[in-house]
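Apart from one protein chain that is not included, each protein chain of the complex appears where it belongs.
And now, chain A:
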Amino acid sequence: MPSILASNLTSLLNGLSIGFLLFTLAVGLTLVFGMMDVLNLAHGAIYLAGAYIGWYVMGADPTWTVFLAALGVAAVVGLLAGGALSLLVQPLASRPHLDQALLTLGVALILAELLSMAFGDDVRSVSPPSALAGSVDVAGGSYPIYRLFLIGVGLALAVVVYLVVERTTVGALIRATVADRDMVSAVGVDNRKVRIAVFGAGVALATVAGVFGAPVYGARPGLDWTILILALVVVVVGGLGSIKGALVGALLIGQVETFGRSLFPEFASFVLFGALALVLIARPRGLFGAPTGVKV
C-alpha cells in the first residue's frame, strides 16, 4: 500500500508542476486572445526557444547566478519578441481568426525550423542549478527537489499574475479590454500600447517558462507542439480570456495528463481530449468563459 500511495503522490506532484508550467503559458495565450482575438499559435515554439536559451546559457553544471542569467535573457528576449509579434498581427486585427492563426502558425514553423538549424535535432537535457539538484524523501518515495521548486515558483507566479490582473488599475484596464475593447478606446485609452505590453508580457512568461521547464522536460524538436496543444486545451477548458479559468484549467489538465499517463499509458491522449470533450459538453464556453463575449 505505501508504494501505491507514494506513486500516486508522485503523479500528483508531477501534475502540479506541469499544471503551474501550463498556467504560465496559458496566461499569455488567454489574455492575448481575450484582448486582441488573436490565438497565438507560436506560443509553443516560443516556449521551446526559452528552453534552448536555458540549455545554451546554463551549460553543464549551472550555478544560481547562471540560472538567474538564463531567466533574465529569456525574459528580455520574450518581451522584445512579444512586442514585435503584436506589431506583426496588428494589421490583421480586423481580419478573421483564421488569417491571424495562419500568420502565427507561420511564425511558429519558421521559429521551430530556425531552432532546429541552430541547436540540431538531438534532445538537449539541462541540469538544474546545483543547489536544487538531488532528491528528497516524500511519503516514503524520493522526489526531485527541482520539481518541488518548480511547484513553488509556479504558485508564486500564479499569485503575482492573479494580483496584478485582479487587484490593480492596470489589471482592471486589461480586463476591461478583454470585456469590451471598443469602450476602452471610447474613454480615451490608446489600447495599442496595452496590447503591446500584454503581448510582450505573455510571450516573456512563455520564454521564462521554457527556462524553468528545461531541467525537467529538456529541449527538443516537437516539444513546441506538445506544449502548444496542452496550453490550448487548458485555455479552452478554462474559458478564453479568463485568468481564473487558465489557473483551474492548468491544474486540472496537469493532473489529467500525469494520471492519464501513469494509469492508462496507451490512452493518455484519449484521456486528455476526453476531459476536454467532457468540459465542452457541460460548459461549451469553458469553465469560466462568460456567456456573452469573454471576461476574466
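Going forward, a contact is a pair of C-beta atoms (placed from the backbone, for glycine too) under 8 Å apart; a residue touches a chain by one contact, two chains touch by 3 or more; residues count from 1.
Operating definition for what follows: contacts and distances are computed from a predicted model.
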Out of "Polymer-forming cytoskeletal protein", "Peptide/nickel transport system permease protein", "Amino acid/amide ABC transporter ATP-binding protein 2, HAAT family" or "Tryptophan synthase alpha chain", the chain not pictured bears the UniProt name "Amino acid/amide ABC transporter ATP-binding protein 2, HAAT family"
Option from A:Leu68, A:Val138, A:Val164 or A:Val189 whose C-beta touches the chain left out:
A:Val189
Contact residue for the chain not shown (choose from A:Leu9, A:Leu68, A:Ala133 or A:Leu173)
A:Leu173
Had the left-out chain been drawn, it would touch chain A at residues 169, 172-173, 175-176, 179-180, 182-191, 290, 295-296
